[in-house]
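With one protein chain withheld, the remaining protein chains of the complex are depicted in position.
On to chain A.
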Amino acid sequence: MNFSEVFKQSNQLCKVSPDGKYLATCVQYRLVVRDFNSLQIVHLYTCLDLVMHMEWSSDSLFILCAMYKRGLVQVWSLEQPDWHCKIDEGSIGLVSSRWSPDGRHVLNTTEFNLRVTIWSLCTKSVSYIKYPKACQKGMDFTADGRYMALAERRECKDYISVFVCDNWHLLRHFESETQDLAGLEWSPNGCVLAVWDNCLEYKILLYSLDGRLLSSYSAYEWSLGIKSVAWSPSSQFLAVGSYDEKVRILNHITWKKITEFEHPTTIINTKAVVLKEVEKRPVVGSEDLSIHQLTMDNSLFSTQSKYEITQLPAQVPVIKPDPDRANPKIGISALAISADNRYLATKNDNMPQSLWVWDMLRLGLLAVLEQTAPVRCFVWDPHRPRLALCTGNTKVYLWSPAGCVSVNVPVEGSFQVQSLFWHCSGSSLVLLSKEHICLCYMEAGASCGHT
């Protein structure tokens, strides 16, 4: 594994272009575009204010920079650097801005979710959508970019509108059977829309593309409900994570629960492997404490760590959440299914240092990774069954069915990895710390060996 040098960024704004050729980072009010392979600066743009959100268009030709405070959106072109576009929302304010899947329309959500404005870069026209719902995930596009589902709320009732992204024609508008819609997500094949209620009611509804209710699932009545939802890339499974620390898998034929995965505090399942991260403290000899040594050798203070297999039954460290607070830190807050539909990675909020990996073929627990700090971010490789995770320290961890490895980021000074994401080819990782980024190149054909 090779590591690149460190570059500056602000606001965790660093995105790779969809074709994988360029890397765009925002530093305060500047937009820096680099070539991904050579990391040379290709373009440099200056925006009018601190950039809060940055996004590539789907054809990798344009970059959108949104400045929420000023209500401005600036679009930059890669082909023609002197082309400019500025969208001003005026006094109505701006809370979110995104591209449409065709890369030619910009959707701005105004302040207080008053409306969604659709600006066309082709025709300079504007369209409005009224009463969008302010919720966790109120807008979603299908994977092929043809349709958009938007959650709306009128007169204390939830509605869902399906638009054709071609010309923003309203295809379907139907009432949703939720009490208070919290989110919606298209299945990867674009035919089913999963709609879930907010945490006070456990309800997930499945609508077909044409607005028919296919099925509704509710696991239990009163306690806090759904926390996170994830589709499998083949659209075969829908994983629902809830506040009762369980993940329920629904199948796409009957939309009934196939199984539920529990996250117990004691693991006794003999087929599972519990990998615990153990830190090795370096021994510092008293003769070596010269300033020269300290500056040269960064590894003096950074600890090496490796994974050890723990004997079963194993105890998982639990942090009890505060019962008086809303949105308690308990339950499955993050779910991710690998690209080959084989593995599911989950994180239970009251076991923040552990990451659970489930085998979807066997429908059982495969591995539990116990880290020394709470897991901050985990992402699957877009091509292989390889999971990268970070816990906010200077290491990046990789898990694959063959084994797992912990790699220290060999950067001068300490690079605390706050989040990471894969390059679309799966051959490199982009690591983000608070102010910097670092690229990690995987060796071609390298597999993670056991440590």
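Just so it is clear, a contact is a pair of C-beta atoms (placed from the backbone, for glycine too) under 8 Å apart; a residue touches a chain by one contact, two chains touch by 3 or more; residues count from 1.
The criterion applied here is as follows: contacts and distances are computed from a predicted model.
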Have a look at "Up-regulated during skeletal muscle growth protein 5", "Sodium/potassium-transporting ATPase subunit beta", "Afadin- and alpha-actinin-binding protein-like" or "Gamma-tubulin complex component" and point out the UniProt protein name belonging to the hidden chain.
-> "Afadin- and alpha-actinin-binding protein-like"
Which of A:L200, A:I258, A:I319 or A:A402 touches the missing chain? It is A:L200
For the chain left off this view, which of A:P328, A:P374, A:G403 or A:G426 is in contact with it?
-> A:P328
Given the contact definition stated above, which residue among A:D49, A:E111 or A:E435 touches the chain not shown here?
-> A:E111
Give the residue, chosen from A:L224, A:L387 or A:V411, that touches the chain omitted from the document.
-> A:L224
Go through chain A and note every residue touching the omitted chain.
-> 58-59, 62, 77, 82-93, 102-104, 111-112, 117, 119, 121-124, 126, 146-147, 164, 166-167, 169, 171, 189-191, 199-200, 208-210, 222-224, 252-253, 281-283, 285, 323-328
